[in-house]
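One chain of protein is taken out of this complex; the other chains stay put.
What follows is subunit A.
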Amino acid sequence: MNLEGLEMVAVLVVLALFVKVLEQFGLFEPVSLEDSVEDEFELSTVCHRPEGLEQLQEQTKFTRKELQVLYRGFKNECPSGIVNEENFKQIYSQFFPQGDSSTYATFLFNAFDTNHDGSVSFEDFVAGLSVILRGTTDDRLNWAFNLYDLNKDGCITKEEMLDIMKSIYDMMGKYTYPALREEAPREHVESFFQKMDRNKDGVVTIEEFIESCQKDENIMRSMQLFDNVI
């Protein structure tokens, strides 16, 4: 019989199907794919234990009982022993339901996370609280300066201050009285720099900051609001 073109094609197709069927029965061994390594299920059981109670007592100015209460609350919320940025933001946002507190919470997180490892452990937490609640006025001002100085270079520029100011105003939300205007944060920053920047060089250093704050009696008077927190 003379095989014409189409018949040849038909025969080829039949042969191809035959080969496939034989493959199924394992008589031919085509190239086997590499076994895809199953991703190990990453169990995030990183559990951080703080140092002992006595050490924390030495490092911070809290009493034993206060540390116990603090730790119980902390451990209940974060059983793994550390807080990451997302949790931090979520926790802080519960206090300001009207506005958006996520930016300010990020700044706070960076201020609490002194060793910059991306998580706040109980020691960081308690150390920060100790400075703010039990420290001297200078300590507190130092801490606040550290918060404002976003890139930790020792001086606050107008841009940094503007970021901080915007994040604070964001927390107020939309429904405020009087209505929040676009320029409000900027104006606030201007007045802040007017007050703080002694040598008018456009940045506020730590000495200028502390000096100006100590001269301002309202700020000094407001420091009392940390007296009864814990």
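Note that a contact is a pair of C-beta atoms (placed from the backbone, for glycine too) under 8 Å apart; a residue touches a chain by one contact, two chains touch by 3 or more; residues count from 1.
By definition in this document, contacts and distances are computed from a predicted model.
Visitor: Can you work out the missing subunit's protein name as recorded in UniProt? Choose among "A-type voltage-gated potassium channel KCND1", "Cytosolic Fe-S cluster assembly factor NUBP2", "ATP synthase subunit a" or "Peptidase S26 domain-containing protein".
Guide: "A-type voltage-gated potassium channel KCND1"
Visitor: Can you say which of A:56, A:82, A:171 or A:203 touches the chain missing from this structure?
Guide: Candidates A:56, A:82, A:171 or A:203; residue touching the omitted chain: A:171.
Visitor: From the list A:49, A:116 or A:221, pick the residue that touches the absent chain.
Guide: That would be A:221, which touches the missing chain.
Visitor: Identify the residues of subunit A touching the omitted chain, counting contacts across the whole complex.
Guide: Counting over the whole complex, subunit A touches the hidden chain at residues 1, 4, 6-7, 9-11, 13-14, 65-66, 68-70, 72-74, 76-77, 91-92, 94-98, 104, 107-108, 111, 125, 128-129, 132-133, 140-141, 143-144, 147-148, 164-165, 168-169, 171-181, 183-184, 187-188, 191-192, 196, 209, 213, 218-219, 221-230.
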